[in-house]
Each structure stands twice: as C-alpha cells, then as structure tokens.
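Just one protein chain is left out here, and the rest sit where they should.
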Amino acid sequence: MGGKFGAPDKMIIGGKRLDGRKPDELRPITIKAGVIPSADGSAEITQGETKIVVAVYGPREVFPKHMSMADRACVECRYDMASFSTPERSRPGMSRRSTEISKIMAEALMPAIYLEKYPKTKIDIYVEVTNANAGTRCAAITAASVALADAGIEMRDMVVAVASGKVDGKLVLDMFEIEDNFGSADLPLAYMLRKGEITLLQMDGELTKEEIQELVEMNIEACKKIYAMQKKALQDKYSVEKKAMPDAGEENGN
Amino acid sequence: MEKVFVNDKDIVIPGEPLAEGFDFLPAGKAFREDEKIFASTIGLVYVKGRVIKVIPLAGKYMPKRGDIVIGKVTNIGHSGWTLDIDCPYLADLNIGEASSEYIDLRKASMNQFFDIGDYALTEVTAISEGMFVKLTAKYRPYRRLVGGTIIKVSPTKIPRIIGKAGSMIKMLKDHSNCDITVGQNGLIWIKGDAEKQALVSRIIKVIEKESHLPGLTDKIKHMLEGGK
Partner (left out) sequence: MGIDSIKSYMSELLKKGQREDGRKIFDYRKIEVEVNPLARACGSARVRIGETEVLVGVKMDVTKPYPDSPDDGTLMVNAELIPLANPDFEPGPPSPQSVELARVVDRGIRESGAIDTAKLCITPKEKVWTVFIDIYPMNDDGNLLDAAALGAIVALKHAYIPKYDEKEEKVLYKELTKEKLPLTCLPVMTTFGKLDGNVFLDASRREEKSYDGRLSIATLENGAISAMQKGEAGTFTEKEVFELLGTAIEKGKELRGLIKKV
C-alpha cells in the first residue's frame, strides 16, 4: 500500500497529520436523527467530509414470503454510494464492494436488535453515501444505529463504529481519504459498549499483533465519544416530543 | 447496591442503564439483565417508587388484544376479508365476525358488507402464535366506515391527539361538526363537510408535529375558527 503513485512525501509532520489532527483525534462529527419523513427511522452523519444518510423501514411484511422467518425478523442492509460521492463519477448501482459492505453492516447491527420481538417481519436499512471521504462503512453503522433507534425498534444496545490504521509507520484514528489511500493498514471496528461486544471487525494491510491490540483499544475509546453523539442526536430530536407528553405515564397504558 | 441512574421523565435510548438493584421493577420497554435495568427503545422513563417504566416515543403499531383499529380491506377470501391495519402483519376478519346478524351467502355477497378498498372500524380479538391477527366488527361501534377521509399519524401520538380525558378530540368534533374516529393503530377517520375534513386533517398533523410548543390549544382554536 505504501509508495503508491501520487503518495505525499510525508503524512505526519511534527506530530500532526495532514489535516492538522493528532494521531488519536477524531474528525469533527455531527449526527442528526429523523431526516427522512417517509422512513420509519432515519439519521444523517457527517464525519469530516464524509456524508451519509440512512433510512430504516420496518419492521414490515416480508416479500417474497418464503424469506420470512417464523420466530424472528430478518434484516437486510443496502449500502450504496451516490455517483457524485467520489471524485471520479461512480457508476450507479451496487458494486462488489458495496455488496460486501451491505452484508457485513447488517451483521454488525443484527446482534443489537431484538429480532425475536418481530417474528415474520423484515427490517430494511438503506444507506446512501452522498460524499465519500474514507470511513464510510463505520460512519454508516453509527448512523444506522441512530436510525434504528429513531424507528422505535427495540435494541439491546446502540452499535458504534470507527476505523483506524497505520500511516507513515504511526497508528492513527479515523483516517481521511489521503491516509486511507496511502496508508499501510486499515482496521474498521463496530462495538456495543454495554457488554463490550465487537460486532464488526476487519483488517486490511500489514500489522503486528501488538499494533492490532493498540488499534482495537484506540477504536473502542473513540466509540465511547461517538456514543455520546448518538445519544445527543436522539435526545435533540425527542426532547421536543417530551414536553408535550401527558403528565402521567400510566395514561398511555403501554 | 441500589441506584437509579436517570431522572423521572428523562429521554432514554436503547441499551441505556436506568437502575441497579433487584428491588426495582422494570415496566414498559425496560428490561432487567442481572442486577441492572435497561431501556430497549427510545423513550421516556418514569421513575415511580420501585417501578422503572419506559414509554416508547417511536415505533410501528404492534397489535394487542382489545385494541380498536381502523383497517383497509385488501382481499376478499372464501370465509372472510383480509385487512391492512398498518402493522407488519395482515389481519383477518372472519365472515362470522363481520356482523351481529347471520350472513347468508346464498342471498348476499361478501362485498356488500366489506368491499376491497373499504375502511372498517374493528377490534383485535386475538393474535395467534404465527402472528395471525384476528379482528371483529360484530358489535357497535364496529362497522364499515363510509365516506370521509382517512389520515395516518404515528401510533405514539394517539394519546396526545385524544388529549386529557378526550378534551382535544372533543374540541375538534364540536368546532368542525365532523365525526372523528381514532384507531389505536394510528389511522384516523374524519367525516363531515369536505372543507372541514381537510381542516381537521391539517390540525391533527399540526398536533402531531408541534405538540411540544406552547400555546398549541390556542393555535388550534384559531385554526378552527378561521377555517384554515
């Protein structure tokens, strides 16, 4: 991965990365819940320049019927990159890369969802990357968690995700495009904080066992910070709802 | 070690720890795992003594026995009708549950009672293991809803639209002269003068969106009087 054509001479100068960050610093992140009125739940995330919108539809009827599972919900994710999200226009539609990401995303979120509470239904998670600047699958998982919560789907925990890697021999958190393209390793991770469970783990590049341990720890630390942002996004949207709830919770009879 | 981590009427998110200790009782969308109690959905937590209850603030309608729901007829079968009650499961209205009178199919055809596209006010009588939802329209007030318009709101907003002791819905009915029937599944039937139907629809949408803002009741009175 190193020494590629077009690689900058140095990616870390005087302890700072090319975008001014320290090695263990996250890009600025904003998360907003409830951005697509037609969806049952939705969220938008910006992480540095990366911008992603996620919509959740479900639980809803399963088509075709034979896909339906008698005792639980089935979950399908569709991760798509808009053709204008990359410097050179990408052909619209699914690629092999987006097909793989769709699968592992669903598998990263399923452990959090109480699937057994929704037998014979389907939960669809639709991801659209409107601007790609590295870290898209992790940002998408973070936003998808918020969208699932926004849809009122019961979950054991939120799922948070972030990637880190190795650049100029140094371990760095939340790489942006140049670092992702010219770095020597990439390790995305998705995590449920409550019980310390990893739901997505990938690695690409060359790392020692110790480096992997360090990166995993760095990711988990960062996930704690991102979790606070997920919570804030949901509270911001629902705090307005709260003010009008009838005084007694008993009235709703749930 | 007994401890409550949240305040009464806090907004909680899935997986959020609410309390610790075996004396506490989880209710609503709160669940216990070992010593701790957690929320399973986005909701409002009520702390009343030992009871930690979470009321969901979002979520699709999931049918419960006894719920009064409005459904749309999507299919006529041999022995009944299939209704869409806007939840993940289809619902069945058996011919024996359609009317308090006996239906003789030699003299009447099924679509005279409920036709495809009709809306009906019904009650959920049972939900089987396989998630088959059974409805009844046998007794008053359950019936075919003729004319009017149907709008859809989030089921979690229904209590707010009805209002404290039905005050909100009463005000809407009185001022608009419309029949308004609210289904617990979030479907609402409005029947009256066409312009009043549209006005009530708009007002209900306002309640759904702006229920947190002060002066809502006044705003609605203003809308009802101004006809806008």
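By letter and in written order, the chains are A and B; residue numbering begins at 1 in each of them.
Keep in mind that, in the parts below, a contact is a pair of C-beta atoms (placed from the backbone, for glycine too) under 8 Å apart; a residue touches a chain by one contact, two chains touch by 3 or more.
Treat the numbers as computed from the prediction; the structure is a model and nothing was measured.
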Worksheet entry | Among B:L25, B:I150 or B:L216, residue touching the chain not depicted | B:I150
Item to complete: Name, in rising order, the residues on chain B that touch the hidden chain in the full complex.
Response: 73, 111, 115-119, 146-150, 194-195, 197-198, 201-202, 228
Worksheet item: Which chain A residues touch the hidden chain?
Response: 36-39, 49, 53-55, 57, 60, 78, 80, 82-89, 92-93, 124, 126-128, 130-132
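Methods note: only the chains that are shown with their structure count from here on.
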Worksheet, complete the sentence: Per the touch rule, the chain A residues reaching chain B in their complex are 40-41, 58-61, 70, 112, 114, 118-121, 148-158, 192-194, 230-231, 234-235, 238-246, 249, 251-252, 254
Practice prompt. Show which residues of chain B lie in contact with chain A when the two form their complex.
Written response: 9, 11, 13-17, 28-29, 38, 40-42, 44, 46, 48, 53, 55-60, 88-90, 130-131, 156, 159-160, 164, 211-212, 216
